[in-house]
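Have a look at the structure that comes next, please.
Note that one protein chain of the assembly has been removed; the remaining protein chains are unaltered in position.
Chain IDs A and B follow the sequence of writing; residue 1 opens each chain.
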Amino acid sequence: MKKKEGLEYLKMGRFARFWYSIWMFICSMPGRIVNLAKKIWTAIKKAGIWIYSEVKDIIMTFVHGDWKTRTSYLIMGFGNIARGQVLRGILFLLFEAAFIFFMIFSGAHWLSLFGTLGKTEQGRHYDEINDVWVTSEGDNSFKILLYGILTLIFCACLIYTWRLNIKQNKIGQQLEADGKKLKSGKDDLRSLVDEQFHKTLLALPLTGILMFTVLPIIFMILVAFTSYDGVNNGFSKLFTWIGLDNFNALLTLADSSGNSISYTFGEVLTWTLIWAFFATFTNYFLGMLVALAINKKGIRLKKLWRGILVLTMAIPQFISLLYISHMFDKNGMVNNVLVNLGWITDRINFWENGMTARILVILINVWVGIPYLMLMITGVLMNIPQDLYESAKIDGANVFQQYQKITLPYVLFVTGPYLLTSFTSNINNFNVIYLLTDSVRANAKLTVNGQAVKDTDLLITWLFNLTTGATADYKLACAIGILIFIVIAIISLIVYNILPSNKNEEDFS
Amino acid sequence: MATVKLTNVKKIYDNNVVAVHDFNLDIADKEFIVFVGPSGCGKSTTLRMVAGLEEITAGTIEIDGKVVNDLQPKDRDIAMVFQNYALYPHLTVYENIAFSLRLKHMKEDEIYNRVTSAAETLGITEYLLRKPRALSGGQRQRVAIGRAMVRDSKVFLMDEPLSNLDAKLRNQMRAEIILLRKKINSTFIYVTHDQTEAMTLGDRIVVMKDGYIMQVGTPTEVFEMPANLFVAEFIGAPKMNILDTTLEKRDGKYYVEAYGAELPIDDDKGAALAEKGIETQEIILGVRPEHIQLSHAGDPHSFRCTIRVNEMMGSEYHIHALTESNQEIIVRTPTMDLTREEREQLEHGNEIYVTFKGKVMHFFDKETQKNLLV
Partner (left out) sequence: MSIEQMKTKSRVKKLVREKQKERRQKQHIGLKTSRIVSNTIIYIILVVIMVVWLVPFFFLLMDSFKCDIAADGETRVTWQSDTIIPKKFGFDNYVDLFTKTKFPRWFINTTLVGLACAVLQTTMILLMSYALSRLRFKGRKFLMNFMLILGMFPGFLSMILLYKLLSDWGLTQDNSIFGLILVYCASSGMGYYISKGFFDTIPRSLDEAARVDGATRAQVFSKVILPLSKPILIYTVLTAFMAPWGDFMFASYIAHTRDVGKNVAVGLRDLISTASGMADHYTWFCAGGVIVAIPITLLFMFLQKYYVEGVTGGAVKG
């Protein structure tokens, strides 16, 4: 197929046009990949140029600097104080003092052990005088890893602050030379409610995110390269760096105790993706249907229908999920009713069979998800300009054509980003799977190292089980966590590039 | 109560788009300056730089002799009226107007006096306790002006304040702004894309295009002596007729060839051209529609054209006609002077003869598009 010039392709028939657009998309792939590579290359180049210019600036500032500036290379904040910016100067100085103090008294210790994660095992020796067994303190790998990371972060902060200190000296020296006034400490404080208001606003949330998300994620990534688990827990038995062994265990067919982790991983990953796909799209389209039905012209009691569905969202999920899960038990309500009605004689064990369990989970998830989607899509439907429908009616479109040509494209366009986030959050949908499949039996084939895995387990529930209990396998969980991240990142990247509504954020405002 | 001085002001956005190139302007105390130009010409950006809402990439802005580049808007002592009014929806009209005064911790009775007197001036006293959403567009605009008025600030900025109003209301508000201006002793900077507003309001007009100043001058100057082709076309409605042609100098007299007729240029204008040392050359000729007169077949300086559309505007006709050389021209002629027969002649497809005098012509250089006489 050849590329058509201008509007020529519009002459083609419907199917030809469809195939043409797919063909063009495939054709554009090499170009896209080249573009991506180019982008990465320019990013690297930019980074290089940035480092070069930073280093050059640091050197040049020193060369052209006066004694105040030069002293600040060693004593941070000296220049600021000398030029009358006492508040800033003292903050710099305090930071440097704190850093030196910390490094001497503990940072250096943690860093020295960071490479091995501890050498001295916890020892037990017999104390003959007191006639008891004494446990001698050994290294603690967990703490070494944690404080090692913190020390490294602290070092990075110091480099950044040092650079900031030099920049300030440069500006200060320049202003002094021009005979202009420098900002006083009062000005600095005042700017925190005005020009620098974002710093005031973001200080608290970002500290929280740094402490409770960034730090644990760095820790998690590093744990994936160690031998940390329930046995090698860091204090009674040290753990250490083992390189890519965990990933090897996950990805190669290396076999332990008859079942391989790689097999389990593959199965669970496949099911996770299938689940996320169905959970997202069944909810989406059925939710849209319900929304369309409720919002159809001439349907009365719209508020009542909507209200009932919305209210079901108020009831905490764990109640409804656990209850429904047990409704489908072998002795549960559903079987009771079916037997009483005489439709079946043998009770069906829905959760016994992996296949029925999976289907049931997806069906029940529809029950869980539809109210929310109905609500959201109702909102989108109300925003569709009515004149679109009016002109479509004049053009002679029937109800289905209106749906196909106006409603669907519009809703898809607006909710595109939602579909993506919904897909990724379904990959991590712990509650629905964990609470629903309480009574599902573990699949013997998938059991690794005595850790039971069910047919319905997602990566996230598998992770949860891996990290609880005595045989907690943290290292493997972390490796899986990284793989989950990679899967989600790749899917997001692809979808994000295809989505039509991936437009400039400012367009909305 | 203040002068405003812009020196080499430049604005480059983050995406490397240059919005304003090198803006130099001295605004006198109590002057009413209008920035006018098509959308995207940088007029609003310049105003917003004066207000402090947009960072200044290069150059300086002084208010009352003090450089304000690094000052926050609140410290510049300016008042501003926005295109979409920007009223605080959660506050009543009274609170909206009093907002800035309360931020200054002014005494409540002083605030009361100021707000009520401003409301009286603008005729919005009865709405003082309403919320903005209960007001019509025109009333909202008055509140916005009132909010700026009570501040007694040095400079009064208006960013297309009338463009969200319908035509009738716009005319009315325009007149009111002229009255208002007499009551407020401030320097005004007014941004608009509407040349009528610019002409009627401004002491001086700044015509802008693509980030450059095209011309600064009083309305009369800008209208009668447009500095270049752009200003000539932008100011005046309907738009000036433009023709590529030759200016000929023969025996010390100038002639211009237009639409198949050779038109002589009268001595005054000729002298001015001669003074500039202009010889025979290719030029762009501009004639305003109102300066073209209906003529008759016998007139040697007239040319023939065919009417395409005749718009009846009430007091005048706008005749869109096609010359023999297939160029479109617009003729604006008062209805009053025409007899009934003449009027009936002015219909689609009919032929008419028109002419114009040498003194109304504008000559522009073909290359630079600059007015030859400026």
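The rule is short, and it goes like this: a contact is a pair of C-beta atoms (placed from the backbone, for glycine too) under 8 Å apart; a residue touches a chain by one contact, two chains touch by 3 or more.
Just so you know, these numbers come straight off a predicted model, no measurement behind them.
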| item | value |
| --- | --- |
| Visible chains that the absent chain touches, using the contact criterion stated earlier | A, B |
| Chain not shown: contacting residue from A:T120, A:T200 or A:Q401 | A:T200 |
| Residue of A:V134, A:L244 or A:A489 touching the missing chain in the full complex | A:A489 |
| Sole contact to the chain not displayed, among A:G31, A:G243, A:P316 or A:G342 | A:P316 |
| Among B:A86, B:A237 or B:L338, residue touching the chain not depicted | B:A86 |
| Absent-chain interface as seen on chain B, which is shown | 51-53, 72-74, 78-80, 82-84, 86-90, 99-100, 103-104, 147, 151, 157, 166 |
| For chain A, the residues touching the chain missing from this view | 142, 146, 193-195, 197-198, 200-202, 204-206, 208-209, 211-217, 219-220, 223, 290, 293-294, 296, 298-299, 305, 307-320, 322-324, 326-327, 331-333, 336-337, 339-340, 367, 371-372, 375-380, 382-383, 387, 390-391, 393-394, 414-418, 424, 428, 430-431, 434-435, 438, 459-460, 463-464, 467-468, 474, 477-478, 481, 484-485, 488-489, 492, 501, 508-509 |
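FYI, only the chains that are shown with their structure count from here on.
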| item | value |
| --- | --- |
| Distance from the mean Cα position of chain B to that of chain A, given in whole angstrom | 54 |
